[in-house]
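With one protein chain withheld, the remaining protein chains of the complex are depicted in position.
Read from first to last, the chains carry the letters A, B, C, D and E; within each, the first residue is number 1.
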Amino acid sequence: MTTSVLDTGNTAWMLTSTALVLFMTLPGLALFYGGLVRTKNVLSVLMQCFSIASVVTVLWVAVGYSLVFVPAATPGTNALIGGLGKAFLANVPRGALSGSIPETLFAMYQLTFAIITPALIVGAFAERVGFAVMLLFSAVWSLVVYVPVAHWIWGGGWLQQLGVLDFAGGIVVHVTAGVAGLVAALYVGQRKGFPHTPMMPHSLTLSVVGAGMLWVGWFGFNAGSALGANGTAGMTLAATHVSAATAATVWMAVEWQRNGKPSVLGVITGAVAGLATVTPASGYVGIAGAMLIGALAAVVCFFSATTIKKRFGYDDSLDAFGVHGVGGFVGSILTGVFASVAYGGTETIDVYQQVGVQALACAVTAAWSGLVTWGTFALADRLLGARVEEEHELIGLDLTNHEERGYDLG
Amino acid sequence: MTTSVLDTGNTAWMLTSTALVLFMTLPGLALFYGGLVRTKNVLSVLMQCFSIASVVTVLWVAVGYSLVFVPAATPGTNALIGGLGKAFLANVPRGALSGSIPETLFAMYQLTFAIITPALIVGAFAERVGFAVMLLFSAVWSLVVYVPVAHWIWGGGWLQQLGVLDFAGGIVVHVTAGVAGLVAALYVGQRKGFPHTPMMPHSLTLSVVGAGMLWVGWFGFNAGSALGANGTAGMTLAATHVSAATAATVWMAVEWQRNGKPSVLGVITGAVAGLATVTPASGYVGIAGAMLIGALAAVVCFFSATTIKKRFGYDDSLDAFGVHGVGGFVGSILTGVFASVAYGGTETIDVYQQVGVQALACAVTAAWSGLVTWGTFALADRLLGARVEEEHELIGLDLTNHEERGYDLG
Amino acid sequence: MTTSVLDTGNTAWMLTSTALVLFMTLPGLALFYGGLVRTKNVLSVLMQCFSIASVVTVLWVAVGYSLVFVPAATPGTNALIGGLGKAFLANVPRGALSGSIPETLFAMYQLTFAIITPALIVGAFAERVGFAVMLLFSAVWSLVVYVPVAHWIWGGGWLQQLGVLDFAGGIVVHVTAGVAGLVAALYVGQRKGFPHTPMMPHSLTLSVVGAGMLWVGWFGFNAGSALGANGTAGMTLAATHVSAATAATVWMAVEWQRNGKPSVLGVITGAVAGLATVTPASGYVGIAGAMLIGALAAVVCFFSATTIKKRFGYDDSLDAFGVHGVGGFVGSILTGVFASVAYGGTETIDVYQQVGVQALACAVTAAWSGLVTWGTFALADRLLGARVEEEHELIGLDLTNHEERGYDLG
Amino acid sequence: MKFVIAIVRPNRADEVRQALAGVGVKGMTLTEAKGYGRQKGHTEIYRGAEYRIDFVPKVKIEVAIDDAELPLVLEAISRATKTGKIGDGKIFVLDLLETVRIRTGESGTAAL
Amino acid sequence: MKFVIAIVRPNRADEVRQALAGVGVKGMTLTEAKGYGRQKGHTEIYRGAEYRIDFVPKVKIEVAIDDAELPLVLEAISRATKTGKIGDGKIFVLDLLETVRIRTGESGTAAL
Partner (left out) sequence: MKFVIAIVRPNRADEVRQALAGVGVKGMTLTEAKGYGRQKGHTEIYRGAEYRIDFVPKVKIEVAIDDAELPLVLEAISRATKTGKIGDGKIFVLDLLETVRIRTGESGTAAL
């Protein structure tokens, strides 16, 4: 952990992991989401993912990395937010190490997480929020939610001090993004016609491709969070893969039983649910724990993306909350159990107490993310109107926001 | 090989290779195959690849890995099948090593091979076999064919003891899958309208994407089989790439000469033929050997996918047998030649004798795979009907099996 | 650099980088370009990328690698071209090292650069040059332009002796390809209907996917050029990513301001411009330098792909010159500035003098590439007709060159 | 018999189907179309150049009916698709000489 | 002259083309369409919700013919596409006032 010699093997794996996690967003998530919207909005979603990757990079390099990982100048505030000592990566020479890898690489690896988190949110308000609002929101949210929460949990902040366990971002990534998605969907309201008009995925083919990329990329997300090529990375990769496969299988079985037929959307959603849910636990659990987490992920997320959403009537277009948010909660709580050596995990913890810490961390970050999301949308609503005109929603965001069309196959 | 210290460089490469080989199936092969079927069946193929990846993972973790790689409890039976000592990876702690990499990682890397093998088969019976039959068949075949054959050749079984050479799965993967495909295609019969009705690929664009992913992923498949980042991995990568490129070039030339025009489908099929054929030899041969293998792969597979298939009239829909099966046979036999130091290879072998061993291994595994495939389909036929109703075949499997459509571009 | 012991970590990263750079072409660039052409030509572009990858591999293994990286037999000629000592990689045993990685691997890594360079060119003359001409041109150009220029700059040739800096191919790849594209576009003339008939991308969706793959793959292209998993690789990855993100952001801003709307094509083109432009400097610059290069890349390439192209009326179909060529020039010149320790870089150079060397290298290689391109097209024109018949251009190259269609969605 | 061709907004197809079914129409045929008229199209941008696309997406509904049904049918279509904004579309009525139901060979109004 | 519009099953287009060519028809025009009628559509499922899709894929074949050819043409289309199951489709016959072959300017039956 704190060796100060560069290890080429660890560095090789982290270079690869950085590529893999960027690949999850570009084009993985972009495709997964892009395939699920209607033809007239496909570009808007791709554009959102691409521009978030670009703008968040600039913000991260400018201040984000430093505020998360550099101790605050005044120790008293470090519980809440880091310092600006490495703004613009100015004090990160190419020889600097973070553990046994170059610090520049560590900063870039962490950046890929900062990118995918706001990109996950756009799934919740897809097809009705304009590009400018989306961009404003993503920038603000990235700085005001992602950066402090990452500091609290990974950068030495108060939750880390409380002993919260979040191996690869169940809370930092999925809870924060999921809740933001739900709140945003509630703020902007349902898409016109929802839920009576069928709003079928325009290309499940693309979504399957995206799901495959997410699955593969997630090896970088979770096993990369070992920050080296070691036994933890190996077991984390195994736990990640097993959870995904179990969740896909269980989701398929549940659907088969309930609807008489398993669906493609179901299987890929199941896999993503398994991946998201195992994330916080992935580095701590054994194979059995991972299987159980995957199975639970499928059942709970199936329930949330179908029954609960229908029941409460919010329009979480692509189930950003239903899968990532709910999966994030479930996984983060279960981490308090399955990380324990008593249940095949690696940590010597008191399960009851740990579950309490996990729940507290989830609750506080969820509240903060929800609050800031509501506030930012209210602000954007004032400045630009939170959602596009009805006419534009009808025509689609591709033409009205970008004057382009996703396909011209004629 | 048997050092008991973890090497981070080797581990880094094997983590990457695991991601690359999974990527070959999800979404590589899924896209390659998915593009070749008609629009009404695209999702069925994607779904098959995805669900195989999920279900085989569960089976592999439960018993597959252990039965392949753990010695049988009673030494007498070990020639045929391994033991259950590591069922559910229960006795594989995160510190356990396999050579210089974590054993968990080794188990996951091998799993990606267990996944792609049954996924290759579905190309042979695409567009007419229902999802339930496919799933039942894949599960049975995985346990009854893949697991024992992998044990025979890689897990210390009788063929390995005979000295068979199969670096990355010419026999274990391609011969077994190709023959299963042929037998399944014969069992279920031709698609309605074959061969008179044109059944054009609905999106060669997708198939090209899939082929590109297969090519890149194959670096993990073959060079990963070196189980480390070393000189063998380097040469294996080179042999793999050179064989693919040579085969694509030769296939293009043959087509140009025979049909007056080179086709996109031809070039990508050539590349895949070159990759499949060099697989068993990839770690043993030199560059010249790889080129020769690639050239032969193109000529023989071209012949089998066009002339032979036409002549015998079986409907191997996407040429799973014609390319993978035939390429697997050719490559596995040629391994007996080009692996020899006399022909630029690494092994000090008697070529005649080695070719004999290779042929024996091919013949026995082919027979076993064919037999089990026929039996399983006969069983599935009883239980569920081996192929879908004519009406459903007409409408397409996407709607009738999954109530979804691949595209809704309107 | 000249350690003679294999380092598994460095080897792991270079194996991965080789996969990443091949992935940039197959399917990355193929998709990026393929999406931008009209439906009737999509396969032609994919086919061009695929067949270039195949044929260039054969040429590279046969003579290319040796001519670039092996010293000439007669030292006097080595300034211009290398020797044939490693033709067919005959004298490259699997134990041979290049630095701390296997030489076979080094040869393959470099091959992926030799592949993508002619593939970049096809974007300039897309939709009107037949397959045979394209193939002839690519083979000749690869041997007569790419191979000597790579030798001059990376293989110990005269420009390297002059001290030119080109970390990952700003001159070797982008200047040579960009200029060849421009000259080829001028030689064959505009597409019928250009610029009045709208020739919209048939699938921006595919282009976005391709752009994402290019971005990710570029980590292998630039950070892989460190030839190891070290501090330079980390900083190079950071510089590459930051330049891409900055360029995408700036392009978006410029478009928003000028056209009232940011476009998807703009954002992805901006990212590619940022990647191409930072390439020669990527291993030498700091973060601030990379940001500046990215911002300049966006502004200059935006200008060249819109205003300049319109002004001079050449039909560089997919902006191979406008983005890669211009970006290559700008980046190669700026390398002379930002590589300097005075501007946060790594090199102790005299900026004025270095800029002179960079400009000289750009000018000479551009002239050589342009000359050979014109000559080869003139030759191809004699033999085969440089562009397809008008009727075939109307029908599209997919049907007329390959008797296939990209989609059959009916 | 009459052959009625209605060009309507693409998102109105289902309303029209329901309205027609509501007045007793048993079948109809729908085609995707592009219309040019008073409703203006949109612009698309490509490398800084703006292109006007004059055609807008429409759906064409063809329905063969008995003469007596005509007023009801016209009314039903109008009701289902009218927004009062430019681009609502047109209904064209042609004379229909004969109809055959392929399955049974029936002809005339019995085949509708 | 008559203008014949046949709505048939999508996989029958080629059979119809051959049958029409067999009775001397020299040209025809085909469009993809969606039909609503007695033949029921399918359901699609999305996140657990089932949607009924009432329209089924059809192909519309339009062919302009000489009056005298009508019986043969009706018979040829029926023969080529009839399965006897619901959804075989319809044939509609309209009166055709004039035909022009653009290439030559010919008109009337000479232009068919």
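Rule of thumb we're sticking to: a contact is a pair of C-beta atoms (placed from the backbone, for glycine too) under 8 Å apart; a residue touches a chain by one contact, two chains touch by 3 or more.
Quick caveat: nothing in here was measured; it's all calculated off a predicted structure.
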Full-complex contact with the absent chain, from B:Pro93, B:Gly163 or B:Pro195: B:Pro195
Among E:Asn11, E:Thr31 or E:Thr109, residue touching the chain not depicted: E:Thr31
Option touching the unshown chain, where E:Val23, E:Ile53, E:Leu72 or E:Ala111 are the choices: E:Ala111
Footprint left on chain B by the chain that the document does not show: 195, 198-201, 255, 258-259, 261, 263, 265, 305-307, 309-310, 319
Missing-chain contacts mapped onto chain D: 2, 5-8, 31-38, 54-55, 58, 60, 74, 77-78, 81-95
Residue ranges of chain E at the interface with the undisplayed chain: 3, 17, 26-32, 62, 64, 94-103, 105, 111
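Basically, only the chains that are shown with their structure count from here on.
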More contacts between chains, A-C or A-D: A-C
Chain copies touching (chain A, chain B) - same or different residues, decided at half shared: different
Relative orientation of copies chain D and chain E, as a Cα rotation angle in degrees, nearest 5: 120
Mean-CA-position distance for chain C and chain B (Å): 33
Computed distance of Cα centres, chain E from chain A, in Å: 52
Residues of chain E whose C-beta touches two or more other chains: 32, 44-46, 50
For chain B, residues that touch 2 or more chains besides their own: 7-10, 12-13, 16, 229, 402-405, 407, 409-410
Pairs of chains in contact (touch as defined earlier), listed by label: A-B, A-C, A-D, A-E, B-C, B-E, C-D, D-E
